[in-house]
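The complex appears here without one of its protein chains, the remainder shown in place.
For subunit A:
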Amino acid sequence: MAEHAVNFAAASKAALQDSQLRGNFRRAMDGLMSKRAVQFADAKEWHTMRALAASVRLRALAKLPELLEQLETNLTRNGIQVHWASTTAEANAITLAIMRKANATLAVKGKSMVTEEMHLNAFLEDHDIEVLESDLGEYIVQLDGTMPSHIIMPAIHLNTKQIAHLFKQKIKDAASTGEDAAALTDLARRILRQKFMNAGVGMSGVNAAVAETGTLCLIENEGNGRMCTTVPPVHIAFMGLEKVVEKLEDVPPIISLLPRSATGQPITTYVNMISSPRKEGEKDGPREIHVVILDNGRSSVYADPELRDTLRCIRCGACMNHCPVYTKVGGHAYEAPYPGPIGQILVPQMEGLAKRGEMPHACTMCNACVEICPVQIPIVEIMGRLRVEAVHPSASVKDSGARASKTEALVWKGWAAMNTSPLAYKIATTAMSAVGNAAPGSLPLLKEWTSVRSKPRFAPRTLHDLARKKGIPNV
């Protein structure tokens, strides 16, 4: 059955008309871009660091199957239980089984984009399990009943005033906090603190999993990650299978570049290195740790040498901050767990081109994301490749060829015929120069163009003509 195609153009339209939203994103992204620029003021250091980080990721991907086996062995040796899930449905079922076994009806969760991919909260709620997001941004988004609009700053689409309003509507004690950011944060903190104590399960993401030591690394700013992974008796960590790195020494380049690229911080407030459940005689830590390693299409991304680079991503979100399209429409318009440039190359590969074929086109190919990507992902090249896949059936990407159009193919054939024969080119361009300007603005494409622009005007004579007339030599 053909899946419903997500209409990015329609979703972005509403966002474009929301001046509050536009203002929030413009301000936030401007701030993030300048903070990042301060971090990488030294171009030489930037080039050295990103080459190092890229090499760490490339090396991990080159040995991915082997490293995953090594990771499983070492995690297991450390007492961490490993679960493999090839689909999000499998990952959800695994999670539910762990929760049931632990008799847990409440989970507190730190930021995890993989669980967004899984729609885990909705799934568990359907099974009468409460999941509380403990990252402040995620908490706000959950209260609001929406999705994260950014992978690092989930509630970046809202300003303090809007958050204060939301709190007032949803939380009993919020009346006294006013619009003071510190007071609002304090209120959320008090509510969350109680939940951390009562939760049977803590959940988290993983920023890097070290194969040689069996260590899960988690970076965060609010301490909620540490609470989720240490206070409840059971901790479940979720990771995409690409998150593995080979050695412990591969971690520093990632945890340095990630926050510097994302928020312009030199390092996050918390760096958690989780290597085992609570041991005999230890006073804290969970008694069980589980890690759910999710595939969800990553293996097929991995199988294609060109598309594989998608998996280098360390989820810093800097590509969003620098994307002129994302900045205009915000994250919700993409209607996907991963918005912005990385989402535009990752989500179509996970969900297929029938549903997500338009995503790679919502890009001007300006390369702003490529310029700042800390692991040098050729995002725009992959975007171009997916545009090819969308209209040509192949074995590489799910639903490739789903957007093939005979009309479009014919237009390009005609274009190629015109541009490969000097005679055809001459006839066509002479005709355009002569009568092109008479084309009515209501024509398709011209209509879209002229929505905010004047009609392009064909010059009376082409450059070919002028050059000939001026005696510019042909050879």
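The criterion applied here is as follows: a residue touches a chain if its C-beta (ideal position, glycine included) is under 8 Å from a C-beta of that chain, and two chains touch if they have at least 3 such contacts; residues count from 1.
Everything below uses one rule, namely that contacts and distances are computed from a predicted model.
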item: The complex's invisible chain, by UniProt name, from "(Fe-S)-binding protein", "Tripartite tricarboxylate transporter TctB family protein", "Phenylalanine--tRNA ligase beta subunit" or "NADH-quinone oxidoreductase subunit H"; value: "(Fe-S)-binding protein"
item: Residue, one of A:L64, A:I152, A:L184 or A:A368, that touches the chain absent here; value: A:A368
item: Selected residue (touches chain absent from view) among A:N103, A:T407 or A:T420; value: A:T420
item: Residue touching the undisplayed chain, where the options are A:V108, A:V325 or A:A402; value: A:V325
item: Hidden partner interface residues of subunit A, rising order; value: 8-9, 12-13, 16, 22, 324-325, 328-329, 361-368, 370-371, 381, 384, 387-392, 408-409, 412-413, 415-416, 418-422, 425, 429, 432-433, 436, 445, 448-459, 461-468, 470, 472-475
